[in-house]
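Not every chain is included here, but those present sit where they belong.
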Amino acid sequence: MKKIEAIIRPDKLARVKAALEEIGYPGITITDVKGHGKQRGILQQWRGQAYRIDFLNKVKIEVVVLDEDEDKTVTAIVRNARSGEIGDGKVFVYPVENAVRVRTGEAGVNAI
Amino acid sequence: MPINAGDTAWVLVATGLVFLMLPGVAFLEAGFLRAKNVVSTMMQVFTAAFLVSIIYIIIGFTLSFGPDQGGILGGLSFLGLRDVDGNAWAGTTIPGLLYFAFQLMFAAVTVALVTGAIAERMRYLSFFIFVAVFVFIYAFPAHWVWGGGWLARLGVVDFAGSIVVHITAGVASIVAALMLGRRIGFGQPGLEGHNLSLGALGGFLLWFGWFGFNGGSALAANGVAATALVNTNMAAASGAFAAIMMTWSRFGKPSLVMGINGSLAGMAAVTGGAGYVSPISALVIGVVAGLLMVLGMRLVKGKLGVDDALDVSCIHGIPGIWGALAVGLFADGRLGNVTGLFAGGGLRQLAVQGVGSLVVLALVGGLSFAVLFALKRAGVLRPNTADELVGLDIADHREKAYA
């Protein structure tokens, strides 16, 4: 099993989620995160001073998939999260040693 | 004069409206500060409400409005509100107790305004003591200008307090900001307000409450009250307009926060002349106040690097001075024979207003310095770094604003 972790733009979430559902992974976990990278922050003003916010809102999607689904999952995410502009984010793949479904106690691939 | 029910009705309400400026200040400030200092700031304003009430009824009122003692302070005739009751207050058609209540709210608002300058880095204990002492400090300008003191005799007029309230609060603020020093992180991003809805609520409450502040100062429900209310609204509008145009042209984007601040600056300025000038003059007074405020902020925070956290000196102090002078320019004789330069009254009123402003500035500045210096010496003025970092809500009150 692999954990696919994608840090994407918040407004791409709905599309990515639909795409994952389509390839058979409705079970996902979402976290609001802030990211810093090449993308420049947003210019803001406060009481007459301009300043730049360093961290931008991003969304982290985590989905644990079967080894053989790694590629198509990554592809589905990348395709649907892309805007082509700096700040589109990253996808990381991690090894998973085990998974357990809390409700039933099933472990391993059956738990996904 | 006998009590008039209509006048009494209006001043009863106006008293409530001035009270409502306290939450106005509390939310304006809390919203424009960081989430970790929200309880602290609201507690400070709440303290202005309850502590001033208690001290003012005992001693503050009589020091301001007791029989004049050599032009300096009022005598102790009204100590503990003795002889102040439901009968008409001399020279008015409203009950003495109501006159007291209206004045009390002014005292509370004045000290509440200072909380914006000292925010996020003054120990509650120190603030508590500061409020208590401030009731005494405030008695001087109040007596001098409104209580028949020497400035009043000199001819200084101040309809609802550009001098007594806004210069007083403004100068105390800048002194306090200097004594406290800058917040950790001053000048860097990260000090932005945590909740602009809350701040806007404060701004709107202040605009609303100011109708009572200025309109109620007529102490009657008549044409003067109406004039004051209209002028208040107009100066708020034009002050907001000026500040918004400044940010729009400078950053390409108009700022709500600066618009709100501009409306406050406009009202602080028109407060002195609310009953003396025409609505069109009020528009002009407000525009200038809005511009002065923006420029003042660039000077105080930008150039001088003084951390007057919510710019009380620029939103109240500078417009307060301008408003005091503006009476000398725009007063058109509609009330009490006060006539300014532009209505052919010559320079005398302008000069007198300048003297009044300077005197109050110096006095309040000096006394504020004295009390804050003592608190600093005592080592209770400012929290330690860890406490400031964790925020005063936890450090001083063990309460978090948001779960």
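A few notes on this one:
Here the chain labels run A and B in written order, and each chain numbers its own residues starting at 1.
The working rule: a contact is a pair of C-beta atoms (placed from the backbone, for glycine too) under 8 Å apart; a residue touches a chain by one contact, two chains touch by 3 or more.
These numbers were taken from a predicted model, which means no experiment stands behind them.
Across the full complex in this structure file, the chain copy numbers come to A x3, B x3.
The working rule: only the chains that are shown with their structure count from here on.
With each centre defined as the average position of its C-alpha atoms, the distance from chain A to chain B rounds to 51 Å.
Contact residues on chain B toward chain A in their complex (touch as defined above): 32, 189, 191-193, 246-247, 250-251, 253, 255, 257-258, 261, 294, 297-298, 301-302, 311. Against chain B, the residues of chain A that register as touching in their complex are 44-54.
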